[in-house]
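What you see is the complex with one protein chain gone and the rest in place.
Right after this comes subunit A.
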């Protein structure tokens, strides 16, 4: 199942992806003509930003991803080890092996892994070592969940807020705002912005009507807990009531009641710290991977968790479908995307323990192993390890950031975009590659949370440029939290039928 072979070939050098229109990715050659061309197709999206690295050259590159030394062990399995059966997994015991041997070796493996998981929780700092990935001036990026403004964290630890409706761009600086790793706006709020810093979480209250360009540090709440540093990821609950923060050096996930500035540490044995957090859009689950080959999915009703040991490596990235029922994730060292389906409906009556209803194993939905494309400029190899995933809020486009190889010229980092459908069955279809300028590699990407005309992917490039790539389409289903009263037009069928035979993944209805 080599999915990338079905993709259209990547663009030649100098060409950049502009937008998707009429089921086609449009490209342009010159960066200068880009706004014009976009404007000619659709007038709505022509935001663009450019951060010059030269201005920030004297800042040290301090934060990046993690390297981590763990031997890959086995399968995707949920909590209990001895039953080593997995429908889609890479490894399974051949039938010739006696059953007792397989069971005993499985138990030994489980025991080994259990013991090794203690290693991570006792010495979380040993499993994580930093390497300098972020050569990008933009450290973090966040769209406001309801409006068109966004916050950008720069290498010098300042945060700028851009709002197309206002002339001022407030710059947030704070004494404690060091090595910013993530920013996120509070949902259902106009002003609150959470910032993950070295030693604390800052919650800025930036009055949208204020004309001040430098809000005072009195506008920021400081949330800190001893031993909880460096904070590298934060996630607001979609209802805006709670904030979760995590650190790869701390085994506990902190759930903050921001107004009261109190926190509840959620601690479980095993795995070490928590590398990132992702709250499902319906608010029912939180994904919390650890630096070892284990990730947890917290259920937010009673805050219990499911343990998911991985086959190889740690969980690299994950994203939730808009209805919160499906989790896509990738694993370090593998080139596939896995999916987990959470069948227990959010808010089912009573208290669901998740042990009986939850999924038993992850399914592979896409294989992004290396594929070479013949282009005019020679072969280009695309594919490999996956850096991050992003799913648009309507559940129609899935962007996959492929790491590539920074040393090899013919293996660029690239964003592959899939068309997805979640209803009635989960489907993946190829859409195309999003490319930037010749030397620029994509670093961060995020979909606009409330783009009216389809999906808007914002990409932060290594060159310091931030571009917005709109995908214009008519939504197939009624948007989940959509508010436009008029019924939506049916999706144009002509291209779908052409692509129907290229479907990459279709869930089988059992």
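Basically, contacts are C-beta pairs under 8 Å (C-beta built on N, C-alpha and C of every residue); 3 or more make two chains touch, one makes a residue touch a chain; residues count from 1.
By definition in this document, contacts and distances are computed from a predicted model.
You can't see one chain of this complex, but its UniProt record names it "Nucleoporin NDC1", from the set "Alkyl transferase", "DNA repair protein RAD51 homolog 2", "Nucleoporin NDC1" or "AP complex subunit sigma".
Among A:304, A:341 or A:369, only A:304 touches the chain left out of the display.
Of the candidate positions A:255, A:340 or A:390, contact with the hidden chain is made by A:255.
In the complete assembly, the contact with the undisplayed chain comes from A:146, out of A:146, A:178, A:214 or A:377. Summarising the interface, subunit A meets the missing chain with residues 144, 146-147, 188-190, 208-209, 239-242, 255, 257-262, 264-267, 301-304, 346-347, 349, 481, 483, 485.
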